[in-house]
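Of the protein chains in this complex, one is absent; all others appear in place.
This part shows chain A:
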Amino acid sequence: MKLFVSGRSAWVSIAITLAGALLFALLPAFLSPYGVRVGQLFVLAAGLAVAWTVLGGFSGYWSFGNAAFVGTGAFVAALIELALPGWSPAGAFTVALLAAMLLNGLLALVIAWPILRLRGIYFAIAMLGVSQVCYELVSNIDALRGALGVNLLDIVPKDVRPERFYYWALLLAATAIILIAICVRHSKLGYGLLAIREDEDTARMLGVPTAPYKISAFVISAMLTAMMGVIYAHNLGYITANSVFRNEFNLNVIVYSLLGGMGTIIGPIVGAGVMTYVTQVLLGDLLDIHMFITGLLLAILVLAAPNGLYGIYDAYRLRLKRQKREAGR
């Protein structure tokens, strides 16, 4: 069976991703510890945004509730580690990570049946509801310790600085997510999802198995988001329901994609980079009006560049092409 529908461009994207990841892996050598922290935030944001894109960007089903998977992933991992007291940190972490991804995949599979039948705004809000329900349950059921908080295992090796370790861990996860997203995008599944985004009824009429495709993308997106959530939770070291079921996780991923370019893989990465830089570095000292400026940026973004930075680039490329064609005549 052929892996990719459009083989060459897939391999090019994969090569670029690997090269980029390698470059980013070398960065901590040149950055201050604070710089590495900002780097962590960027890599986390990019990973979450690309994981969201697998469903939201490709198929046009915008989830407003991906924090559900971040939080559920984090708590499943934390509780499993609690349940394995005698294990070595590395072993317990591996089990916890795999279990968290698996359980989130299952969760997505179960809720996919009812809520993926909803479209557009209704799907978005239903997902917001799902994330709220998960948050409420985790924080109100004592056994899940959402209100009390849970400590996670310290998995940092002795001779590595913790901020560097988590930077690399998040980078590794984000790279894996991007590679998987590229594979999805160039496979038959990816083309099916794009067809669903353009016109779901027509796609179905033409023989795209829309329901299985949507569910697959949803499950993949949920598992990848959970993976990021587990690593992020370990980076925090101690989590409560409030610290992992955050509304930012729900909405920022969409903002990144919008800023960079909806439906592309490079878009959310660029968007995450720009937003992280602006909010953490440029506005890092203005905590009082942080929210105000974020809101303002959002508004300007939607009004000025509805198709994102990639849209601007695309328009520019098209214009160049046209000019070249006209010059050649």
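One rule holds in what follows: a residue touches a chain if its C-beta (ideal position, glycine included) is under 8 Å from a C-beta of that chain, and two chains touch if they have at least 3 such contacts; residues count from 1.
In the analysis below, contacts and distances are computed from a predicted model.
Only one of "Oligopeptide transport system ATP-binding protein", "Heterotetrameric sarcosine oxidase alpha subunit", "Branched-chain amino acid ABC transporter permease" or "HEAT repeat domain-containing protein" fits the UniProt record of the hidden chain, and that name is "Branched-chain amino acid ABC transporter permease". Touch with the chain that is not drawn comes from one residue among A:29, A:143 or A:303, which is A:303. If you put the hidden chain back, the residue from A:82, A:125, A:194 or A:236 that touches it is A:125. Of the listed positions A:15, A:90, A:133 or A:281, the one in contact with the omitted chain in the full complex is A:133. Across A:109, A:176, A:236 or A:251, the single residue that touches the chain missing here is A:251. Although one chain is not displayed, its contacts with chain A can still be listed: residues 62, 114-115, 117-118, 120-122, 124-126, 128-130, 132-133, 136-137, 139-140, 247, 251, 254-255, 258, 288-292, 294-299, 301-303, 306-307.
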